[in-house]
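Excluded from the complex is one protein chain; the other protein chains are retained at their positions.
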Amino acid sequence: MSEFDHERPVDRRSLLIGTGLTAMAAISATVAGASNQFIERLLRERFSELGPERKQQILDDLEREYSERYGRSVEVADTPPMDGVEFGYGLDLSRCVGCRRCVYACVHENNQSRNPQIHWIRVLRMEKEQGIELAESNAYYEPAEVPEPDAFYLPVACQQCRNPPCVKVCPVKATWQDADGIVVIDSDWCIGCRCCMSACPYGARHFNWTDPGIPAAEINPNTHYLGNRPRPKGVVEKCTFCIHRTRKGRYPACVEICPVGARKFGNLLDESSEMRYLLREKRVFVLKEELNTRPRFYYFYAT
Amino acid sequence: MIRDILSFVTGSARLALKGGRIYHLWLVGLTALFVWGVTAWWQQVTGGLIVTNMRDQVSWAFYIGNFTFLVGVAAAAVMLVIPAYVYDWKPIKEIAIFGELLAISAIVMCMLFVLVDVGRPDRVWHLMPFFGSLNLPSSILGWDVLVLNLYLILNLAIVAHLLFTAYHDRPYSHRFVAPLLLLSIPAAVGIHTVTAFVYAGVAARPFWNSAILAPRFLASAFCSGPAILLILFQILRRTSSIEIKEEAIWKIAELMAYAMFLNLFLFGAEIFKEYYSNTSHLIHTQYLYSGVHGHDALVPYAWGSLACSVIAFLLFLFPATRRNLVTLNLGCLLIYTGVYIEKGIALVIPGMTPDTLGEFYEYVPTLSEVRVGAGIFAAGFLVFTLLCKIAIPILQKDSGPQPATLRS
Partner (left out) sequence: MDHHETPNADESGNRKLLPGSSSLSLLLIVFLAFSLLTLFSIVKGGMGEVADDAGGTRAYSPADFPDVDFDRKLLPEVEAAATSDPEGTYRVPPPPFSNEDIFPCSECHADMEVNHERRVLEDMHDDIVLNHGPKERWCFDCHNPDDRDYLRLANGTLIGFDESYKLCGQCHGTIYRDWREGIHGRREGYWNGAKSYLLCANCHDPHSPHFKAIEPLPPPVRPQYLRVAAEEVHDE
């Protein structure tokens, strides 16, 4: 017995009983107050490690949840990468006029939050006299008409790097590169630490600073689990090469809307593809090549 | 055994809550500040991080800046341990435990700053190995989580053992404590090195991507952590009968002077490289020290921090000013300020300004962030106060045959 004990004898029994009762009350209140789904969601394991039936169950739950929330019939697919496919992207800098239709087509297609606004593509205006100089670029240009005679335009989005620094730094493996080259994010696993956003050299990753605001009428119901399904608050998102379209063979939305045909997309492993022709006939370059990220996004000048 | 533990816990609780009016006022004040912070944090949890001023362009700011500074403070506890136990230097040995108490409080604050910074606090369990999916060996932040927790457990084990055995008038087990203490030295170096690596490994941010960053972190940690302790010891001397020799204080101050010299030297090396090589990476350092394109919000703080560090270095260097307690305390406050800015906001913000695509977003903390930060600091002070309040009377039983008396 320590000399401190005689000063004011503590009723040990009452202390124990008090603690126990408090703990029990707290636990039962939590369990009663929280819905079953909340607890299940809280403790769910990582999607990519689950078996096919469990995955399908989760996808069905998500479809139900989104359909209820937006009053539309939303589909959440888990289409795997195709065999023998590695995606590549080409952007013709001699053609881009900086009209930003790709930016808004991407938002229309991928269910980004409208308020607060998230854009996955950022078009940078550069001075022709200076060339590509990121420190002098401007993403907020709004002239009456484009292209301006003394400027050219460089759109930037996720480069789906072969050596992605974002994947390297994620502390919970919420983001990884799939076999077809797309760097994906599991938005039910991301903890929102934003390490990946620090690590990305292209500013391609964006954060949901609050609950995303998307009007129900603007929802794209054709979604992918790792791509454009509605994201929750507090997680990171980015371009996924329209994974819900490209894994079914379709072009990404930005490629189809570009009015000047500056965007090219295809399978780098297919010798007869547009992308391979591009790499063969045009001289391509990548951004920040010294960082050894080895992007799949190639910039070129057709003329 | 259980009975001994229970009596230790209840006895400690009693010690912690007993005290004079000023002491209780202090506790109440800190609790109020903590509650003020918690309410702000709750708004953040429900409304999202949009209540801060962090945005995609500057995605780490006030919270992570404080986290980085506090990891340095936690690591600096080792500074007292090394001479105390390795060189068995008596004057410091008696007070080294306060270094560990400070380390515990600082680590608690670090973890709280990380908790308030993540977008999904309900998912932090994903960071656990086995139950979650901690990404080792690839993610340096993953390593940081691991070593910070290990360091906390280590210090808790040492302190708990020392206090528990002293409480029950038993001698502490040297076999248990000595290896843990020896381990705590590389552990302390480890936590700050790993935190430095979280920054240094990011190639996308050239301001951080420098090999010299880890040594700079350690040097600045070793001067800022003890500064807090020096002030604390003077308070303790006045409010309790714990004996702290002058020589101990002077020795710590002297070691801090050397650490600050190293800090300033490494800073100078960084400045030379940036300005002489004059690559595009210079823009971040320029933003910090002279502003770019009219964006110059951080300039006064950068120069202020440098001035504080240099003046503090001089104050600690000369024995005359080192031994005069007025200048000593001034030096401590200056060092604390200098390193707080240098390893807090002046590390994180210039790394992200301009951002990877050249945009300048000038970040300024919101009231919400300041409230949360204040709440966490209050929590840390509270933890430290309570730990000291428990430790002092227990430890004083060791020194001298009379029962210990507390002053307030």
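To keep things simple, chains are lettered A and B as they appear, and every chain counts its residues starting from 1.
By our rule, a contact is a pair of C-beta atoms (placed from the backbone, for glycine too) under 8 Å apart; a residue touches a chain by one contact, two chains touch by 3 or more.
Just so it is clear, the model here is predicted, and its values are computed rather than measured.
Per the touch definition above, the residue from A:Q159, A:T223, A:T240 or A:N267 contacting the chain not shown is A:N267. Although one chain is not drawn, the whole complex shows that of A:E145, A:E271 or A:E290 it is A:E145 that touches it. Within the full complex, the residue among A:R41, A:K55, A:R72 or A:K282 touching the omitted chain is A:K282. Contact with the omitted chain, checked across A:Y70, A:F152, A:W189 or A:W209, is made by A:W209. With the whole complex as reference, residues 82, 85, 90, 92, 97-101, 103-105, 107-109, 114-117, 119, 122, 139-147, 209-210, 213, 215, 217-218, 246, 248-251, 253, 255-261, 264-267, 270, 273-274, 277-278, 281-282, 302-303 of subunit A touch the missing chain.
Although one chain is not shown, part of subunit B still touches it, namely residues 50, 53, 55-58, 231, 234-235, 237-238, 241, 243-246, 295, 297, 324-326, 329-330, 333, 337, 361-367, 370, 399-400, 402, 405.
Just so it is clear, only the chains that are shown with their structure count from here on.
Chain centres here are Cα averages; for subunit A and subunit B they lie 34 Å apart.
The part of subunit B that touches subunit A in the complex is made up of residues 6-8, 10-11, 14-15, 47-50, 54-57, 59-60, 114, 117-120, 122-124, 126-127, 132-135, 138-142, 145, 167-169, 198, 201-205, 280, 283, 351-352, 354-359, 393, 397, 403.
On subunit A, the positions that touch subunit B within their shared complex are 1-5, 7-8, 10, 12, 15, 42, 46, 116, 122, 124, 133-137, 139, 156, 165, 168-174, 189-195, 197-203, 205-211, 232-236, 291-292.
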